[in-house]
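A single protein chain has been omitted from the complex, and every remaining protein chain is retained in its original position.
Our next item is chain A:
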Amino acid sequence: MLTKLAINESIKVILCVERLISMSPRWKWKGAEAKALAEPVSKTVSELQSSLAQTEASGFLSSCNVLLSVEPEQADLLDRCCFGRTVVSAEKDKRWIKLSFEEAFFLFYKLKCIKISLHGRSLENEVALWRSMRSFKTNFAISYKAYSHLRSKNWIVRSGLQYGVDFVVYRHHPSLVHSEYAVLVQSISGNDRLKVWSDIHCSVRLTGSVAKTLLVLYVNGNVNTENMNMPLCLKDYTVEEQTIRRWSPELSREDETRT
């Protein structure tokens, strides 16, 4: 429910999530759905969490990502729940994974299973990491809120750049199911998207051409700039979801009769 609050800084995150015309997920092969049911995402994430925590997996922060060093089995777990991208290397006993800020912060702050260092020093508290990431990436706070909102519902979240959006979400691993939604993140204070009709046409058409539905996610928060310096501000944000779909009158008629 949205009321006009006296907000110092209201942040809107618009996640445009596209969906297929049919309401059900498109599984990629015959046994895919069963396989997905047998191994829920939450379970794999749990396994990942304990594994990483156990080995005290650690990575280091750069200006555009976090590079995480893991064991081969852990790399496999990361892949199964789609965190990060593997860096191809000749090393046999170690794997390097490139994590986006959102992914890294999620593992660090939410799942508390990795350590991150900056300039050779391990960052103990989340505030320092939060601030660093915010300094490197504009709208990180909004982007992260959107990311963690989706991950918390156990959806797989990946970059949507190739579709002209911010994220794409899957019900399960991309090898099992097609993505239903494309996510576009928008901040009211930053450069707005979907402000004019041609933006709507463009985004809906683009995501429709790859069989996804546009879902708008609004994040509202009663936050002032001071609070935003700490990840605690995240709990003050609320998230609302909204789909945008184009309707074709020609295709929708029952065509009983024409009067």
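Assume a residue touches a chain if its C-beta (ideal position, glycine included) is under 8 Å from a C-beta of that chain, and two chains touch if they have at least 3 such contacts; residues count from 1.
Going forward, contacts and distances are computed from a predicted model.
**Q** Have a look at "aldehyde dehydrogenase (NAD(+))", "Acyl carrier protein", "tRNA-splicing endonuclease subunit Sen54 N-terminal" or "Ribosome production factor 1 homolog" and point out the UniProt protein name belonging to the hidden chain.
**A** "tRNA-splicing endonuclease subunit Sen54 N-terminal"
**Q** With the missing chain put back, one of A:Phe60, A:Phe83, A:Phe140 or A:Trp155 would touch it. Which one?
**A** Missing-chain contact among the listed residues: A:Trp155.
**Q** Which candidate, A:Arg26, A:Lys94, A:Lys112 or A:Arg205, sits in contact with the chain we can't see?
**A** Hidden-chain contact among the options goes to A:Arg205.
**Q** Residues of chain A in contact with the chain that isn't shown?
**A** 2, 4, 12, 17, 21, 37, 40-42, 150, 153-155, 171-172, 181, 194-197, 199-201, 204-205, 208-209, 211, 215-216, 218, 240-259
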